[in-house]
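What follows is a structure written as structure tokens; I'll ask about it next.
Complex shown without one protein chain; remaining protein chains in place.
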Amino acid sequence: MGIQRWEIRPLEVWAKAKEMRAKWQQSIDDAEKEHVLLAQGNCNWAVGFPALRVIEDNPVGAMMGYRSSQFSRECRAAGEILGWGREICGYQLNCWGAMYLGYQMDGSKFPMRDMVVPFPDPCDQHTKRGQAPMDYSNIPRWQGDSPLYTGPHDPERDATMIENKVGTTLDIIADIERIYGQIFDDEKFIESINLAHRVREYAAEVCLSMQHIPAPLSQKDLYSFYTLGGLTKTDPEETVELWRMLRDEVKWRVDNNIAAVGTERYRWIEAHPPPWYFLRYYRYMEKYGAICIGSQYSHMMGGPFEFKEDGSWGPRVPLNSWGERPIKTREDALRAMFGDDARGHNFKVDEVIRPYAICEFAKAYKADGAIMPLWRGGVGCTVTRKEQGLRLSEIGVRVLHYEGSQPGDRTDQDETRLLDMLDVWMESQGLRKLED
Amino acid sequence: MITAGIDVGIENIKVVVLRDGTVIASGTARSGGAGRGKAIEQTWTDTLKAAGISATDITKVVATGQGKGDVPFANDSITEPLADARVALFLYPAARSVVDVGADQIRVVSLDEHGAITEVVLNQKCAAGIGTFLRTVARRLGYTLDEMSRIGGSSDNRVVVNDACCVFAELDAINLLHDGVAWQDIARAIHRAMAVRINSVLSDKVRPAKDTTVLIGGVARNPTLIAALEERSGINFMIPDQPEFAGALGAALDAAA
Partner (left out) sequence: MHRFKEVLDNRHEYAKNWKARTGGKVLGYFEPYTPEEVIYAASALPVRLLSRHEPDDMTDRNIYASCACARDIVNQVALGRFDYVDGITYAEACQWMRHAFISSQYFQSFSYTCDIFVPDYVDGHRSKDVMYSEMKAFKKSLEEWTSNTITDEALDHAIDVYNTNRRLMRQIYELRRADNPIVSGAEAMEMVLASQVMDKEDHNRMLQEVLKELPRRSHAGYPGPRLMLVGSPTSDANLERLVEELGAVVVIDELCTGSCYFWNEVIPQEDRLLALSLRYLGKPHCALKDNNWRRRPAHILQLYEDFNAQGVIIAKQIYCHPHGTDNPHIWKILRERIYPFHFLERDTTVPEREMKTRLEAFINLVEPVRVKLRG
């Protein structure tokens, strides 16, 4: 029987994404020269301060793992000498190791942070995040919490938890105004929240389009976009525009059956970040006509998802309805920001407390299999991963686990063995390579 | 029709030649590390000689094992679970699971009533190299593998060594030696710890059935380990006569299919 072959085409909007990413990197490098403050963290409200830029150690550590195993090894060694455990998140070890060394991957000076505002996250490594620069150079640190619980919804508990986040953030903003003398621009912040909703709408559409056969994008494409507007903050309007362009192009690809992998015949999902230093495994799977259509992680830009009453899978807040809730004050904006994420199908919370959620994801995206890394380091990347594997097996989705240190840390990754395992796994499902 | 299977493992190379469903020759040699290519060639020619045939008599050669890519004369290669499944169903048509414990890997292959593979579980890294580890420890205790198995079986002492990590287990064994614990007791503890490790892989995802599970691989030649594993897992394994050749036989069967 012949193999169905779909038309493939490169993504046109990719060039624009690359340009934006470079611009963001430049803004971080120039922070010191331009005398603006550099915050370690991922605060969506930072845009309200006129001279504050944010940088998170996740993308920095991931990029280092991707670009230079040699340099990230040096960074980890610098951290381990000072007492860091080997089970610690590789992103942190990469990033703070570079701080201890005093220079970045390209040899330029490490941009020291002026404050730490770790974003609320259920991963314990995020809870402790940013302590290294705080202990190293005596800078202030503000912490928000990520309240969550298992069990039935309790509106009273939910409300208190949202208020905790809103209140804590109001305090942090007031503290920064008081200490640094910068005036927070409410209008700009409110505008950015409204724009963020639009990014989310577009992103949700893009994510939903991955249910189409053939999938219009691959996981690698999704990863290229999700940091823009997620972890790396650039101009809000430009970000909305980028996502609109992506949405339009993806829609066109769906309408015309343009595929990311021309021989698509097997769809797999994954969990959490991939080994950034070994993205080759996506291409390797394509030899089998197997495409990765994403993970709860790479679909997070679409916001919280849920199963609808009719059985379909979609954004928790219906598309195009955010405008109905007026946002007039700083507090409204924060409440909108945290309220949307508070409960429901929030990828991170679900990963941590609800192994069953991944089954809903797998069903909605018509997944045949799941490749789920087991990371030795960085607790949030691994917690409940094997439970998820068991739940997926129960609904007939074949699961492959492989081990490694952490997405940004190559130490424990046995690449040859991983490729062998992929062969074993695919052949045991009756599939052989279409090309070699 | 004559077919052959060659299983290139981490420690040993195994070759099986099959004529119409009957094994006519088999051969094995050490994998030889960097000299693996030569060792494969040598084992292959020796086995053909023993069978009294030449390479041109063979219709198809299929390779398997982790070194399957290093067999230039093979017509095809298959991954190890396929070979495991083939041989298990050939020897025991009622088999529903195959457990393969070799020098390096532990594999559990589950089969449905039609013989199709429904699940494959591979060991995690911390359970890798059990066969190699047993050989190393035997050498440290001054025994061959067979001797260590025999004397371990004669002990009923309950001393323990770490069962999560072979390196820790070896450290524990050395500690026990220094503490004057009898060698047979240490040998027993080693086998029991490895049984825990293997059973951990058996407990993952799909648990093999009590009476329809085939055990193959070099480690299946170790009676003390099998006894410990059967006690730990509650499974009564079906074990072929030459379990270390099972992978190669599976490949030869695949070549004939």
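A few points about this structure:
Chains here go by letter, A and B, matching the order in which they are written, and residues are numbered from 1 within each.
Operating definition for what follows: a contact is a pair of C-beta atoms (placed from the backbone, for glycine too) under 8 Å apart; a residue touches a chain by one contact, two chains touch by 3 or more.
Computed from a prediction, not measured in an experiment: that's the story for all the values here.
Taking the full assembly into account, the omitted chain touches A, B. Remark: the omitted chain is touched by one listed residue; of A:E32, A:E74, A:E87 or A:E177 this is A:E87.
Check A:R9, A:R67 or A:K128 against the missing chain and you find that the one touching it is A:K128.
In the complete assembly, the contact with the undisplayed chain comes from A:D171, out of A:D171, A:E237 or A:D255. Set against the missing chain, the residues A:I8, A:L101, A:L148 or A:L279 yield one that touches it, A:L148.
Where subunit B meets the missing chain, the touching residues are 124, 160-165, 168, 171-172, 174-175, 178-179, 192-193, 196-197, 199-205, 232.
The omitted chain makes contact with subunit A at the following residues, 79, 82-89, 92, 122-125, 127-128, 131-132, 135, 141-151, 154, 156-157, 160-161, 163-164, 167-168, 171, 352-353, 355, 374-376, 378-380, 382-387, 390, 401, 403.
Definition applied: only the chains that are shown with their structure count from here on.
With each centre defined as the average position of its C-alpha atoms, the distance from subunit A to subunit B rounds to 42 Å.
Remark: subunit A residues 374, 389-390, 393, 398-399, 401, 403, 412, 414, 420-421, 423-425, 427-430 touch subunit B in the complex. Subunit B makes touch with subunit A in their complex at residues 66, 78-82, 109, 116-117, 119-120, 122, 124-125, 205-206.
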